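Report on one structure; see the data block that follows.
Right after this comes chain A.
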Amino acid sequence: MNNEELKAYIESNYASLMTFCESGKYDLWFEVKADNLVRVCQKLKDDPELLIDYFCNLGGVDTTENFEAVYNLASSKKKIRIDLKVVLPHENPSVDSVQTIWPAANWYEREMWELYGIQVNNHDNLTRFLLPDDWDQGYPMRKDWDAPDFIRFPDL
Partner candidate 1 sequence: MIAIGITVALTELLGSFGLSGGLLSVITYTILAAGTFGLLSVLALFLVWWERKVAGHMQQRFGPMRNGWHGWYQTLMDGLKLLQKEDILVATRDKVVFFWAPVMCCIAAFAAYIVIPFGDGLIVADLNIGVLYIMAITTFTVIALLMAGWGSNNKYALLGGMRSAAQVVSYEVPMVASILVVVLYAGSLSTVDIVNSQSGNFLNWNIFRLPFGPIAFITFLIAAVAEANRTPFDLAEAEQELVAGFNIEYSGMKFAMFFLAEFINLFTVSAITVILFLGGWHGFAFIPTFVWFFMKTFAIVFLLIMVRWTYPRMRVDQLMEFAWKVLVPITFLNIIVAAIFKHFGWYWEL
Partner candidate 2 sequence: MSDLRTEEYDLNMGPHHPSTHGVCRLLLTMDGERVVKVVPYIGYLHRAIEKICENRSYAMCIPMLDRFEYVTSMSCNQVFSLAAERLAGIEVPERAEYLRVIMLELNRIASHLIFFGTTAMDIGALTPFLYALREREDIIDLFEMTCGQRLTYNYIRIGGVSKDIPEEFTPRCRKTIANITEKVEEYKRLLNGNPIWKMRTIGIGKLDADLALAYGASGPILRASGVDYDLRRDDPYSIYDRFDFNIPIYHNGDVYDRYMIRLDEIQESCKIVGQALDSIVEGPIKAKVSPNFKPPAGETYTRIENSRGEMGVHLVSDGSKKPFRLKARGGSYPHLQLLPEIATNCMIADLVAIFASFDVILPEVDR
């Protein structure tokens, strides 16, 4: 299944759940509502045409207006790639955990919570692991993050 077929397939079968993102390059990017996320993921995994069984990556993005949680998924059997984007508000961002679908998401969600402060609901182990245990300086990957000893690279 190449990208056009995949796009056509998703737009016909998942029209109400996923909307196409223009910002994505090379691969297909879709936007998913935070409430639908787990449902969409489960459906993608179970869909015999897609069989998205492989969880590549999950990363947060701080676009300064809002947060995005980006899920990069793939299928090892159908050899396709698909990216999901969940746009979250800047105040109290929270997203549902997908670790019941792909256990691999566990650490990625933890990391996103730790570095971006995006709350992950139904996560079994939201504890710090990249930053020190006694970290109290906020969420360092946010764009507006600052700390007394943080020196920005000189802009030349």
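Inclusion criterion for the candidates: all candidates are chains of the complex that A comes from, given by their letters.
The criterion applied here is as follows: contacts are C-beta pairs under 8 Å (C-beta built on N, C-alpha and C of every residue); 3 or more make two chains touch, one makes a residue touch a chain; residues count from 1.
This one's a predicted model, so the numbers in the text were calculated from it and none came from an experiment.
Contact annotation for this complex: of the listed candidates 1 or 2, chain A touches only 2. Against candidate 2, in their complex, chain A makes its touches with residues 23-27, 29, 53-57, 59, 61-62, 70, 72, 74, 76, 79, 81, 83, 102-104, 106-107, 128-132, 140-141, 152-153.
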